[in-house]
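The complex appears here minus one protein chain, its other protein chains still in place.
Naming follows writing order (A, B, C, D, E, F and G), and every chain is counted from residue 1.
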Amino acid sequence: MTEKKIREILALVEAGGLSADRALARLKYLPFEDLGFARLDHHRGLRRGLPEVVFGEGKTANQIAAIGKRMAAAGVNLLITRLAPDKARMLKRKLRGLAYRPDAQIGTIIREPPEIRGHGTVMILSAGTSDIPVAEEAAVCAEVFGNPVERLYDVGVAGLHRLTASADAIQRASVLIVVAGMEGALPSVVSGLIDKPVIAVPTSIGYGASLGGIAALLGMLNSCSSGVTVVNIDNGFGAAFAATMINRVGLESGRD
Amino acid sequence: MTEKKIREILALVEAGGLSADRALARLKYLPFEDLGFARLDHHRGLRRGLPEVVFGEGKTANQIAAIGKRMAAAGVNLLITRLAPDKARMLKRKLRGLAYRPDAQIGTIIREPPEIRGHGTVMILSAGTSDIPVAEEAAVCAEVFGNPVERLYDVGVAGLHRLTASADAIQRASVLIVVAGMEGALPSVVSGLIDKPVIAVPTSIGYGASLGGIAALLGMLNSCSSGVTVVNIDNGFGAAFAATMINRVGLESGRD
Amino acid sequence: MTEKKIREILALVEAGGLSADRALARLKYLPFEDLGFARLDHHRGLRRGLPEVVFGEGKTANQIAAIGKRMAAAGVNLLITRLAPDKARMLKRKLRGLAYRPDAQIGTIIREPPEIRGHGTVMILSAGTSDIPVAEEAAVCAEVFGNPVERLYDVGVAGLHRLTASADAIQRASVLIVVAGMEGALPSVVSGLIDKPVIAVPTSIGYGASLGGIAALLGMLNSCSSGVTVVNIDNGFGAAFAATMINRVGLESGRD
Amino acid sequence: MTEKKIREILALVEAGGLSADRALARLKYLPFEDLGFARLDHHRGLRRGLPEVVFGEGKTANQIAAIGKRMAAAGVNLLITRLAPDKARMLKRKLRGLAYRPDAQIGTIIREPPEIRGHGTVMILSAGTSDIPVAEEAAVCAEVFGNPVERLYDVGVAGLHRLTASADAIQRASVLIVVAGMEGALPSVVSGLIDKPVIAVPTSIGYGASLGGIAALLGMLNSCSSGVTVVNIDNGFGAAFAATMINRVGLESGRD
Amino acid sequence: MTEKKIREILALVEAGGLSADRALARLKYLPFEDLGFARLDHHRGLRRGLPEVVFGEGKTANQIAAIGKRMAAAGVNLLITRLAPDKARMLKRKLRGLAYRPDAQIGTIIREPPEIRGHGTVMILSAGTSDIPVAEEAAVCAEVFGNPVERLYDVGVAGLHRLTASADAIQRASVLIVVAGMEGALPSVVSGLIDKPVIAVPTSIGYGASLGGIAALLGMLNSCSSGVTVVNIDNGFGAAFAATMINRVGLESGRD
Amino acid sequence: MTEKKIREILALVEAGGLSADRALARLKYLPFEDLGFARLDHHRGLRRGLPEVVFGEGKTANQIAAIGKRMAAAGVNLLITRLAPDKARMLKRKLRGLAYRPDAQIGTIIREPPEIRGHGTVMILSAGTSDIPVAEEAAVCAEVFGNPVERLYDVGVAGLHRLTASADAIQRASVLIVVAGMEGALPSVVSGLIDKPVIAVPTSIGYGASLGGIAALLGMLNSCSSGVTVVNIDNGFGAAFAATMINRVGLESGRD
Amino acid sequence: MTEKKIREILALVEAGGLSADRALARLKYLPFEDLGFARLDHHRGLRRGLPEVVFGEGKTANQIAAIGKRMAAAGVNLLITRLAPDKARMLKRKLRGLAYRPDAQIGTIIREPPEIRGHGTVMILSAGTSDIPVAEEAAVCAEVFGNPVERLYDVGVAGLHRLTASADAIQRASVLIVVAGMEGALPSVVSGLIDKPVIAVPTSIGYGASLGGIAALLGMLNSCSSGVTVVNIDNGFGAAFAATMINRVGLESGRD
Partner (left out) sequence: MTEKKIREILALVEAGGLSADRALARLKYLPFEDLGFARLDHHRGLRRGLPEVVFGEGKTANQIAAIGKRMAAAGVNLLITRLAPDKARMLKRKLRGLAYRPDAQIGTIIREPPEIRGHGTVMILSAGTSDIPVAEEAAVCAEVFGNPVERLYDVGVAGLHRLTASADAIQRASVLIVVAGMEGALPSVVSGLIDKPVIAVPTSIGYGASLGGIAALLGMLNSCSSGVTVVNIDNGFGAAFAATMINRVGLESGRD
């Protein structure tokens, strides 16, 4: 629940459009609501400037539906990551308005389109074709969080000309999210070309000594190119969240 | 060598204050200069908006001095990280104007004070007393890079009241660098309180199952608090570099 | 077989309510009984003050049933952990009186309700919703072992207010079991608030660099908050067992 | 600063034995005092029932002395762990009344003898001779924390008769701290003999595949004997702290 | 093909019971036979004193059948380890006389019963019920290799009385194979009781920090009890092979 | 697209056999073509002297088919590695001319037979039968890349006579690819016998402490036999690619 | 204290050569003696057939001297492993009759020469020159334990002819101890040549990916040659102990 939402509720009451009782019903979920198995944190939107996100992987369809309904009742946008296709099918029957992006394994219920804010574009690069699902998780999340987003995929370091051909677009971006598996070298090269923040996302793409993404993670942490920061393996969502925080540095909180 | 520096050289020539020959002598180091064992990248300042930094640990005092003299000749500020006290003593005899900060193990030759730029303050937090050397590396670097810097040390999660007592200062910062060893939990807690970018720096402080900082690193990468990004163990410099990039997102390049 | 049980058998014989032969049949299982594939240790209840527990994961339904029948014959309460739902269905047909808790993956045959003993309440906290199955394993075991139990779920460190809102209940508890995956930071924070024993249970919840719970385990072992002790990943049962030992420290053995 | 200490100060004022000004001087350190590099938490004694402990390893002699003087000014007992002999020699000149135990690498300034509290004895077992320094760290800490302590050293599992010869003493203890390196098997065997809490401390004793104590740590975490809990490698202090919490479960706070 | 077998063939020819041609057909497989995907080493029996063994896990049913038929043609006993039940069903149709032991996942075609040789009994101990499949692999292999075998299962260190109750049998054995998962402590305890060779077999039984048997393996390698040697995780066959070599030390080669 | 292919197109235009428009259609894919999810690098053939290879594992059948059609349109040979049998069946319906080698899990569309080039034969050795799939991936790739190939399988170090029986063939080869799982010792032994480049390929064959091929990988990296170089676990393709580069060292680029 | 020793004492008393009081003084150390920091297990010789061995690495010179004197008082042979040269010099002044072998880092006080027992020779092989210290630890221990010993050094797999030149000696041995660092391949090759027990000792010789001997350890555990058993890294003593147990399998206890 964003600050804007809270003000709207109060304005409605002031204007006579909402009875005190129904306003109370909506507001009473604050500061958080105990479902027994989950404490919904409706105030988090207020604190962090972004809607709550449900991590779908460790939860049953029923648990997600219960959380989703409470959030829908509170009138907020909903974002479910790591939502497998079959679980998405089950959820569609339970949560009205759920849209599903299979390439990013993300489900959304968008009640009001996200307000576009930030200094510029969040650019998402992927080293290979197989890294695209993680890149798409980052891209879709960044869009839902209200950033302009550009994509540049399959530009790994084994063929530098594919990367340098897009050098201008890269230099115009505000923040870059660079997604790579295997040896994870792309963020070093990209970061060496620009003076913008680079968030590196290792992926679990690879085999053998890639150790499920550990090789790429280590490569990124040891980047010889200063200023690269790293998130967990396959964590496209976390990269998008951080990029959004960065893209809004110094801006007035956009909730008024 | 910053763009500003280049323009100054050219303006001096234009104004008759510098002969073409001497201007040439300064500019000829561009784009990079091959010392045999190191290729100084004087253009990097131009590309990245920051002076070159020398990583002192893997180099002899003679190698550092040689690099430092070339850079001094080019008129740029110099920053040497991981500079052990005894090596600093040797260098002081070879590099005029070298200042040494033993708490941060950093040497600097500042020819012109760094221009202050950025949306706001870079705040450095440390979990414990033993994490301070890494925090100071970050703090001193961030200062030399031109950021206003605030410090808040020894505020680990075992005594939350120490942290919450400074909640206001934390919320006013533009970017936060959170330095912690052992279980590395502080970035999660800090990040949960604010909507600003948090850069987590694991330290090698600890023993036994801390595995030289791997435990803290893993803890930070798995943060349950969205938007935390991570740099290498003990990499205070890298965190300061990234924070500077973030603090300038959306600003005009400050070189005019 | 508890000491109480043995005394009852002997008292029955003394009172004429049990023939020497049938008493013998019951007692002959002592000290342990060799099923070929398992040596049932009926005396363990005597030594440790708790009934034997069957770890269901590595055993076939037939093996569990055979063990369960022998124990039933000895008249003791039965607790089966890590019992998958399908195996539970098969067992229900073979073991009369088996109750199954799917949230905790625990099966029980309770012949006499456990005697409530201990200095106070065992409190179970979980950091996230996904950690609940492990937390429930701990909670159900602690109940069967005769402790008063309280639950407080989804109070992870990314939203401290959810935790501090329950500070009073936390401080009243006698022993705390804190269950957390990902970075495993919750035990440090909880332990910093109280002067009670805290048993930390890392869970395998997470992905990528969580390494199947190793990140949480390392975090807990390196806790900056003194006095946290740790059990194996996902080992809710072990935590409950230890908490029971702790909750009875200094009490007379409860078998009279 | 314990609650008792605070009450004493107030009682002194009430009785005219302490001026308001000097009382203020003592109390003003509360709730914590910022030395710049360390935030002394004088209230922690109140919250946790134990004096603050200084971890000596990551700190310079000067830093320890500064902390120690502030604590001495507040009138509390001081305990410094991981204090190397040479650092202890330097400290002795700066901190009056410092006693040093080289076998445990512990320094103490005891202003008032610790009040003996708890349900019974804390027993410390070591598997080998080489594990004794860690066992002594646990033993000395447990004594300073006010527990009766018994020691039983060099009773490893390769010669069970050494252990079983002391079975009675083991069974009489209230809490057991079992210290072992190499394969770390002793806690499993001890725990199988009793119904008391067992805290296992792995040590870094060993070579090759002991991996600096990781082998012992893993062994203890995987104990087949229920109810063993584990602390970090070589963490004798942490074990003593946890044992103290356990030994006081259910007791009134001992501060009145 | 054992030396005995070769002598029999030659003796048959000498006695007129086998034509030179058919003898040739049998002998021509020597020294090894190239099936394209496998080089059968019929001489290995001669060199090592034991029949070739097929490791079933990495091979298709067709590959095993082809190897098996060639060996059958050479008249040797056949032992297939790691043979899953479904693959065994398929093989039974292709290899006449195949017997299958599901508890040990071993298939055998025994053409002539193994000659019993060795100084005494090979004893197999298991720590828990779940370790039995690996123990059975060791036991069945040791039997097929011609050793007298005794089994003692579920005698883990958490209940020492189960082990000491069989102390006499243990001390009478010639060689001991001790199979244990989790912390792998049983070999240390057993080895401390006797002056016989102990071969430790770690199993992958456990969860979380057992790391698929690595914890047990490390525990055994770091045994504080001298003279324990170790084989790979779950390698019951390898332990049986080594035990057979040991049980025959100093005996005349048994092939005459 | 090889240089030869480009010259042919241009020659056809020159000779009037191809309209400028159609030539354009073929050439426009250069230097690379953006399919959105993949950037086909038709120039790579020119730079590296070998056709592009599609890694099948991380891609859907539809993605592979789309890439394959574009490449077919450009008239180049196609090689798909790690192509599972069921995916191959689906692809056969979409890509005309696709041949599938199930033993090597490789699909190919060969439009013109590869030109045989190189100093001599590439020899592929495998230590065991289970290593053959990886060895076949190397062998088939090396053939498609235009090398004469010889195979020598199941010659592991436990039976050296199998290896030494083929010593002559080994010494005649130009480059050797040695494939081994388990302890990975074969490359050391082979390399000690010859003065030719040896590329070692560890396989994931093994169990327990083989750690999915890490043991073999480490063994090969630590080879006591000078001059062994290593590729990733199970990377038969990479070994074949490197062997091809080596086999052509000093030869004129074969594209005229 | 061996059984023989006990009988001698008793015989002396019987024959009047020893007063009951002095006999008592000697026997009272039985079954073990508590030095506070060490429990000397004089009965172990009785149980295991070998004298107690002191592991010198984790103990101070004073501790070793104290243990050594007690053992000397009991009249047994003394063996101290991992005894650094400087510690040996200090000990020589305190323990009369101490001999030191710097190549094996072993100190001994031999009061009566060890009785030669066992089926045959224990052969020690080393792969390289750098592995010799570990091999010598094994060789000297095996000699002190009463085995005939042969050495064969620097016969690594990179030059097989050095090994095969000694094939006859290898085949005559009773038990083999094979010491190797780096990839640890030698035990596999040796074991493939013979039908004798092979004990593999990995050494920490190597660098980089040898991981302090882990690579060699893993190689040996994954040996493709059946029947190899393994001890800890650099554990020459343990290998000698196990070899002695093996060399005596089936022999009467040699104490009468």
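We take it that contacts are C-beta pairs under 8 Å (C-beta built on N, C-alpha and C of every residue); 3 or more make two chains touch, one makes a residue touch a chain.
Remember, it's a predicted structure, so these values are computed and weren't measured experimentally.
Peer 1: The chain left out touches which of the shown chains?
Peer 2: In the entire complex, chains touched by the missing one are A, B, F, G.
Peer 1: Among F:Leu12, F:Ala165 or F:Ile194, which one touches the chain that has been omitted from the display?
Peer 2: F:Ile194
Peer 1: Among A:Leu18, A:Ile106 or A:Ala216, which one is in touch with the chain left out?
Peer 2: In the complete complex, the chain left out is touched by residue A:Ala216.
Peer 1: Which residue numbers on subunit G touch the omitted chain?
Peer 2: Interface residues of subunit G facing the absent chain: 128-130, 132, 153-155, 159, 161-162, 205, 207-210.
Peer 1: May I ask you to list the residues on subunit B that touch the chain which is not drawn?
Peer 2: Counting only subunit B, the missing chain is touched by 31-32, 34, 36-39, 41, 43-44, 55, 57-59, 63, 202, 204, 212-214, 217, 232-235.
Peer 1: In the complete complex, the non-displayed chain touches which residues of subunit A?
Peer 2: Listed in rising order, the touching residues are 127-128, 156-160, 182-185, 188-189, 191-193, 206, 208-211, 214-216, 218-226.
Throughout what follows, only the chains that are shown with their structure count from here on.
Peer 1: Based on CA centres, what chain would you say lies at the far end from subunit B?
Peer 2: E
Peer 1: In whole angstrom, what separates the CA-based centres of subunit C and subunit F?
Peer 2: So the centroids are 55 Å from each other.
Peer 1: Which subunit F residues touch at least two other chains?
Peer 2: Answer for subunit F, listing residues that touch two or more other chains: 128, 159, 208-210, 214.
Peer 1: If two chains touch, include that pair; go through all of them.
Peer 2: A-B, A-C, A-F, B-C, B-D, C-D, C-E, D-E, D-G, E-F, E-G, F-G
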